[in-house]
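Complex shown without one protein chain; remaining protein chains in place.
In order of appearance the chains are A, B and C, and numbering begins at 1 in each one.
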Amino acid sequence: MQEIKKDYKPLIVAFCCNWCSYAGADLAGSSRLSYPAEVKIIRVPCSCRVNPTFILKAFQRGADGVIICGCHPGDCHYTSGNYFARRRMSLLFSMLDYLGIERERTRVEWVSAAEGAKFSAVMNDFAKTVTELGENKRLEDLRCKN
Amino acid sequence: MQKLNELALEKAKTLLANGTVARVLGWKKGELGYDLEPAVFYSESDLEGFIYNAFSGANLSKYLIEESKKEGKVLVFLKPCDSYSFNQLVKEHRIVKENVYTVGIECQGKLDVKKLKEKGIEIVDGVIENVDDVTVISLGKEYNFVKEEVLLGKCSVCEKHLLSYDEVISLHDKRTPKLDRFEIVKKLEAMTADERYAFWKGELSKCIRCNACRNVCPACNCLKCVFDNDASGIASKANSDSFEEKLFHIIRAFHVAGRCTDCGECSRVCPQAIPLHLLNRKFISDINRLYGEFQAGEDDVTKGPLTAYTTGDAEPSEVFGGNK
Amino acid sequence: MQRIGVFVCWCGSNIASTVDVKKVAEVLKAEPGVVISENYQYMCSENGQALIRNAIKEHSLTGIVVCSCSPRMHEATFRRTAESAGLNPYMVEIANIREQCSWIHKDMEEATEKAIILGRSAIAKLKLNAPLTSGESAVVKRALVIGGGIAGIQSALDIAEAGFEVDIVETSPTIGGNMAKLDKTFPTLDCAACILTPKMVDCAQNEKIDILTYSEVESVKGFVGNFKVQIRKKARFVDEKKCTGCGECMQKCPSKKGLNDFNMGLNTRPAIYIPFAQAIPNVAVIDPEQCLKLKNGKCGLCAMKCNVNAIDYTQKDEIIEREYGAIVVATGYKPISLENFNEYGYSQYKDVVTSLELERLMNAAGPSEGHLVRPSDHKEPKVITFIQCVGSRDTSGCGKPYCSKICCMYTAKHAMLIREKYPDTEVHVFYIDVRTPGKNYDEFFRRAVEQYGVDYVKGMVGKVYEENGKLMVQGADLINNEQVVIPSDLVVLAAAIEPSPTVRKIATMVTASIDTNNFLTEAHAKLRPVESPTAGIFLSGVCQGPKDIPETVSQASACAAKVIGLLAKDKLKCNASVAHSDETLCSGCSVCANVCPYGAITYVDKEFRLGGGKTELRRVASVNPAVCQGCGACTVTCPSGAMDLKGFTTGQIMAEVDAICKR
Partner (left out) sequence: MDKLEQVKLVKERSGTDARKCMKCGKCSGRCPAYNEMDVKPHQFVSYIEKGDIDKLLNSKSLYTCLSCFACVERCPRGVAPANVIEAVRQEVIRVQGENKIQAEKVPEMIDETIPQQLLVSMFRKLNK
């Protein structure tokens, strides 16, 4: 485990589907349930819109953690989008793990529009996990030219 | 095995002569005896350059994308592994099946030139192939090898069998592989994350982005690759930094996941000897484990595992196969 | 060159108290492409919108970024603002600096920094926006109402009144729902049947309304304005057109031991039955589980007795396919199962009943013809104890965490009616809180106490046990600080209510969102309470949350108004954010159609010029923009990147990622 800088704050990108998780994030907001400012949300229509390239690009650009949030399985606004997302992300995350990248840096969570509290809890937990992991050295190393 | 070459040649000549096909897609002799390359033959005289032997490793199916569009039928020789790619390409509407005359041809595994070179063989004058061993003649000397020593990686674990063809040329039963296809994947999974990271960093940093893997891959058949398309946001001609290698190879493997037949061409052609097939095989092994056994190209209708789902699929948090 | 305007909203102090809005506006002004950056107290106000309109015209803006509340709140507002100033409405991006910034962060510096990054990200996306135009699709002028209780009935009547055709699909053999079972209704104490049955008759007689009872929705496809619905009309073994409802068959049926669902199982009914006298349609139905003829082929008495030959033992389920422009979900509720509340002895003692059972016991059309007797020995109870909040407000996992809302009032009603009709009966009510907001509601409850002398005990019951033929109700009296034991003859449990069990299946079919308690979620709790977030799906009655009859009827009518507003349109603007295939990149591999939930993708052979006078016929994907709903599943499955989603293009999302990750 690497040493963590004292005031280290990770950079976290959260992809949220418009219908459930983004609304859940809004609910967390209107309920004033806080989570770290390091979490930045990108709105997508559905978790199935999240292309693995977005995730890799985020890491390449310096993100320390990427989380994808969608409707609970069975509740997708588009019926089946999150089922496809679930398979894609399962395979992608497993591949990143296979390449030796810390598996805790990527996560999928199902958060409904009614789960503001869950959204906030998930983000707090994920931010904590990523903070403990420290900077994305594995990918930063790769970004360095040598 | 010499007999296979004769039968194939005979078949090509006959079908050309009676007008069943307008051209033949096969392998052409090279300068050095082992450097066969895919070629199209239009006449009997052309066919003088034709050869099918232990060096005919190249997968011909991808060439059919262009060849099957042209006037008249094309005869193609398909080894077991090539035929899976063929089916997959038919499924993806990339080959006009009606324009192709397929001849399945026996294959007992092809030789890895890199391995022969390691054994000091630089020039090949001839090759005598049996089911389990092979004799290579180089500068007048004969070298005998057990197949496992000199087979291409993809061939030493090949479990593929002859699928349906218009005709089949086969004299012997196919040899059964002595190695497990997923052995190395499992070994990697058993390593710690740090070890895996070190392994891949070592391998992928060798990449020179020559794009050979992409160009040879039958599943990489897009009109324009995303890496060549500025609008994709990931376009790059060369690796500007070492992350790009990962980006390129992960995305390439992801794009062919569920479509890759594990033909192993990527690793065969890699000039840097990067075991790229281990990325594809990881996806295949995960797919088999999580969503049930699936072999791309086994037929030309079944939906791929990434375009299907069940409501009870595993959650991304619980899919990790390997060690932490 | 783009000319971008940035507008930072204070939202009064909602944003401005944690985000330095002036600094945000200032910093974002320096971003390339930004020509004007303003901040204002309320951007969504008329003045704020005027500020945006003027800036668009004055600075010839090509796009605007509004840093404000969630796009789910005001994206539509600002798009209209832009449109009215001559800008394409899709050249608007929202940076959510309220819900996702000012409201969740306390530190001003941190929140301001985040707001700037979110603003930058929106600017980066906007730079890649393209003007979009929505297509149009026709509206099928017919509505489907799922559920035939008072909510469904009222919605259907109102929609039909406006001249549109409407079908009611009801799972049970008659419409009427739970309200048909009630005796009297609060706060006016008029009889439920007297006000409900005329409405049921209206439905049956209205030419615009088609009632499909004993039917279930099988599948729903399509989208707002164009739903295709399959309805399973279950075999009732009686020809609906022929049956006159004379009831002769019921008299003759030898299999009389079926539990009477309508009477909450308090008595029995024959295998062939009409649920109640005023049932609509007034047509018999055969219970196949109970009918001797259907079970073992021996009987057929009802067919012999029927004068009009309406009995048909060979009837099969029938699938009806219809098209609708709008769907109203009015699936209602049921009382929860009380298996987790053994302390009240519901399963042990016959004389412990639920409130809905009491309704039947008190109803003139009920099993005891309105004479209140206890189920065990049919004697008049002399002491009746009510227990409220049975399973409501329960976070222990045994019951439901919410307040069921109707119980305080109906318990007061029951207590009052009993004291009115049987003045020598002693009535006790155990309560936690009495919640009676509403017009004339608290007055109603006070009447029970003051005028009728009902004994209200503040406290909960710990257990109910039997002793010497009495039901001993042991509970706390928190006001007197003592434990009381009331020997009672009848105990009535105000069981919590929960959404009908079918609702989850229906919600999945129509892709409406549902909360953890299985109530359907409204599009906005305050501003769009009768619409589901899914376009074309409307919510009527308890399926959305607990409510009493007056509230249900108001919501049902509100829901109908929304449906009428939709059906009155000839064309609907389609979603402009649809997938689009770049034909120069598409290789026609057909994986995208595999993941499209709407069947919006087809493949066509198209001729392409190759140069040198040559052409090539190539298979390419083509998206029907009227059918595509814009999920984007196809864009990720497409290996070549030919498929992209307008409004959420790969380039746009990448630009957002870039902007956010720039350190």
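We take it that a contact is a pair of C-beta atoms (placed from the backbone, for glycine too) under 8 Å apart; a residue touches a chain by one contact, two chains touch by 3 or more.
Note that the structure is predicted; figures quoted are calculated from it, not measured.
Asks: According to the contact rule at the top, which chains on display are touched by the left-out chain?
Replies: The undisplayed chain, in the complete complex, is in contact with C.
Asks: In the complete assembly, which of C:38, C:83, C:218 or C:394 touches the absent chain?
Replies: C:394
Asks: Looking at C:110, C:202 or C:343, which makes contact with the chain not pictured?
Replies: The one listed residue touching the chain not shown is C:343.
Asks: Under the stated touch rule, tell me which residues of chain C contact the chain that is not displayed.
Replies: Per the touch rule, chain C residues meeting the hidden chain are 343, 389, 393-399, 430, 432-433, 458-463, 474-476, 478, 481, 483.
Everything below uses one rule, namely that only the chains that are shown with their structure count from here on.
Asks: Have a look at A-B versus B-C and report the one with more C-beta pairs in contact.
Replies: Answer to which pair has more contacts is A-B.
Asks: Return the distance between the CA-based centres of chain A and chain C, expressed in whole Å.
Replies: Inter-chain centre distance comes to 30 Å.
Asks: Centre to centre, by mean C-alpha position, how many angstrom separate chain B and chain C?
Replies: One centre to the other, that is 54 Å.
Asks: Between chain A and chain B, tell me the centre distance in angstrom, where each centre is the average of that chain's C-alpha atoms.
Replies: Spacing between the chain centres: roughly 36 Å.
Asks: If you look at chain B, which of its residues touch at least two other chains?
Replies: Within chain B, residues 226, 232-234, 306-307 contact more than one other chain.
Asks: Residues of chain C touching 2+ other chains?
Replies: 595, 637, 650, 654
Asks: Enumerate the contact residues on chain A facing chain B in the complex.
Replies: The touching residues are 52-53, 56-57, 59-60, 73-74, 80, 83-84, 86-103, 106-108, 138-139, 141-146.
Asks: Mind pulling up the chain C residues that touch chain B in the complex?
Replies: Spelled out, the residues of chain C in touch with chain B are 584-591, 594-595, 603, 616, 619, 637, 639-642, 650-651, 654-655.
Asks: Per the contact definition, I'd like the list of chain C residues that touch chain A in the complex.
Replies: The touching residues are 70-73, 96, 98-101, 103-107, 110-111, 113-114, 117-118, 121, 507-508, 511, 513-516, 521, 533-534, 577, 595, 597, 629-633, 635-637, 645, 648, 650, 653-654, 656-658, 660-663.
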